[in-house]
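Some notes on the structure that comes next.
In this view, the complex is presented without one of its protein chains, the others remaining in place.
Chain lettering (A and B) follows the sequence in which the chains are written, and residue indices restart at 1 in each chain.
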Amino acid sequence: MASDRVFGLVVIIAALAYIAGAAQTQTSFMSDPVGSKTFPILVGSVAAVCGAVMFLRPDAGPEWPRPRALLSVAAAVAVMVAYAHGLKPLGFLIPTAVAAAILSYQITPRPAFNALAGAALSAALFVVFRYGLGLGLAPLPKGWM
Amino acid sequence: MDLLSNLALGFSIALSPTTLMLAVAGCFLGTVIGSLPGLGPSNGVAILIPLTFSLGLDATSALVLMTAVYYGAMYGGRISSILLNIPGDEPALMTTLDGYPMAKRGRAGDALVISGVASFVGAFLATIGLMLLAPVLARVAYLFGPAEYFALYLLAFSTLGGLASNNQAKAALASCIGLGIAMVGIDNATGMPRLTFGNLHLVDGVDFLVAIVGLFAVAEVFFFIESHGRNSSIGVKLEKVTVPVRDILASGWTMLRSSLVGFAAGVLPGAGASLGSFLAYMSEKSIAGEKSGFGTGAPKGVAAPEAGNNAAAGGALVPMLTLGVPGSGTTAVLLALLMTLNITPGPTLFADRPEVVWGLIASLLIANFVLLAMNVPMVRVFVRVLSVPPAVLLPGVTMVSFVGIYSLSGSYFDLLLMVGFGALGYVLRKLDVPTVPIILGILLGTHMENALRRAMVLSDGDPTYLFSSPIAAGLWIFAVAGFVAPMFLRRALRKPRAADA
Partner (left out) sequence: MRSPERRDFALPTDFTADEIVVDNGGGTAQPSTPTARTRSPRHDTREKNMSTTLRALAFGAVLSIGAASSATAAECIAPANPGGGWDFTCRQIGKIMHDIGAVDKPIQVTNMAGGGGGLAFGHVVNERSDDEDLIVAASQATATRLAQNAYGGMTADQVRFVGAIGADPGVIVVAADSPYRSLNDLVAAVKSNPSSISFAGGSAAGGFDHLKVLQVLKANGFDDIRSVKYIGVDGGADAITQTVGGFTTAMTGDMSEIVGFLKSGDVRALAVLTEERVPGFEDIPTAVEQGTNVVAVNWRGLYVPKNISNRAFRSWAAKLQRVADSAEWKAAMEANGLAPFTKVGDDFQNWVDGVVASTTELSKEIGVIQ
């Protein structure tokens, strides 16, 4: 119950922000009867109504994982964000090996196997992308080449 | 009749060793591309178009190769849908709904065979349909003006809502999220940026590939991590592949009906294969009724979308060849190929360039048999890629997703967006908010808005124009009924149960 109520409120707030954003769209010299704002505002309004329905008539709440599992998911998000930032400056091989090993550890914690999986994945994918598909991936950080 | 002589001409071209070889190579490449999560038919065809130039192929050969890849990718898309719960491409989305539950119950092989046969039936019938009906069916496009398109898109959302969730509000919300995302970026009609909230990265909008990979691949990784590999997708193993004759025979009518529905959806410009598979699944679900187990691993639930999307792929060739109006993203890329080869698609193509059209049709017929052989007896070849331990496969899926998205845009912002969609997908699925309508919304959003705007220009802003034609009115009625009916059905079904308790 609580989950749907909270989510319904979040949806209403987001929808209102969206409508406000849509209302600020600049109109131009030659506009049709509908214009740039109408459809987004329509969509935002329907979303807000949906949020209200969720708030007023919530379903049974889902089974949320225990805090530890949730923390583990949050850690995976963090790893991915770091990977996204690291891919360009650090080249392909090292960030990929590290990120893959961590994700692998989160699924089946066997450190030696995970490290090996990360390294192997990184190398194998590099070969496939670089030589199989011809993508111009940089293997290592710029300074090292 | 000259259909036979045309076909004879076609086969005389298609059965030449080079053409045959190209068709086989195209089928193989297409299936591999289709089965890789995130890579779909339009990427596949786009990747290979430059190849046809370096190979120095003539018009017919190039077209044969590319359409074989196209058909192959439509077949291949189901493999990771069934085994990983990640659609190999966007039209294979619906196949996850029953294919994956089937695979979880140890019937992965059966699901692959049934879907392979269904793909064959869909694609085969669509090719026949293309051959017989192309000149006639092309006229359907003339019946669809802005008001009709608007109603059609509405129908797609409302029926999807009835299908995808137990709560209409949540399904409608998902559609709105998708439509809302589609609005972000420059408004083509005025050239003004909308809803970018000052973020320059959003000026060109959100790519639906980023959303798909995030909502499906990345969210799946999160689910997997949450459960530490217990009771999640990749535990699915492909034991032995036998042919479940009974299921296939039982799904016979499903496949035929779905092919018809899918083909019709494909013929409509802009609708494409996703709508085909979706409508096919929907109508079969309603025919089979609530007790049929749709959504929990019903063989018919695998057969319907696969027959539907493969038939739609064939159907989409009809408006492309006869009107020069592509019916889908992939056919838009194929259209580019035709233009390059100095073939002008249009109403006279069938008369002016019979060797191209009939060579293509004959090749498609042959390619279908090749694909059936590859995708049923030899399906293990394509599955092997996916049968590795989860602790390797999941990080692998993540990295492929990252590199795939990164190689398309070279933008770390897209990668962050993808992770964001992953987290969103995780939360939404927890809350029973379906994610499929989000994708449909992103795909159809601008089309739907444009249809509305054009309708209002033509009618001087009179809203009644939206349902003034019989076709539009009919579509509206179905749309409203499709959205409202499940609510009452559920209530009717819930009451007796409540009385029991």
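Just so it is clear, a residue touches a chain if its C-beta (ideal position, glycine included) is under 8 Å from a C-beta of that chain, and two chains touch if they have at least 3 such contacts.
If you're wondering where the values come from, they're calculated on a predicted model, not measured in any experiment.
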{"item": "Residue among B:Gly180, B:Pro193 or B:Gly276 that touches the chain left out of view", "value": "B:Pro193"}
{"item": "Among B:Ser16, B:Ser227, B:Ser292 or B:Ser411, residue touching the chain not depicted", "value": "B:Ser411"}
{"item": "Of B:Tyr75, B:Phe208, B:Tyr281 or B:Trp358, the one touching the omitted chain in the full complex", "value": "B:Phe208"}
{"item": "Touching residues on chain B - with respect to the absent chain", "value": "42-43, 46-51, 53-54, 141-146, 185-186, 188-189, 191-193, 196, 198, 200-209, 269, 323-326, 329, 332-333, 335-337, 339-340, 342, 344-349, 403, 406-414, 450, 453-454, 457-458, 460"}
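The rule is short, and it goes like this: only the chains that are shown with their structure count from here on.
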{"item": "Cα-centroid distance, chain A relative to chain B, in whole angstrom", "value": "23"}
{"item": "In the complex, chain B residues that touch chain A", "value": "166-167, 169-170, 172-173, 176-177, 179-180, 183, 187, 189-195, 197, 218, 221-222, 224-229, 389-392, 394-396, 398-400, 402-403, 406-407, 412, 415-416, 419, 422-423, 426, 430-432, 448-449, 452-454, 456-457, 460-461"}
{"item": "Touching residues on chain A, where the partner in the complex is chain B", "value": "3-4, 7, 11, 15, 18, 21-22, 25-28, 30-36, 38-40, 43-44, 46-47, 49-51, 53-54, 57, 59, 62, 64-65, 69-70, 72-73, 76-77, 80-81, 83-85, 87-88, 92, 96, 99-101, 103-108, 110, 113-114, 117-118, 120-122, 125, 129, 135, 137"}
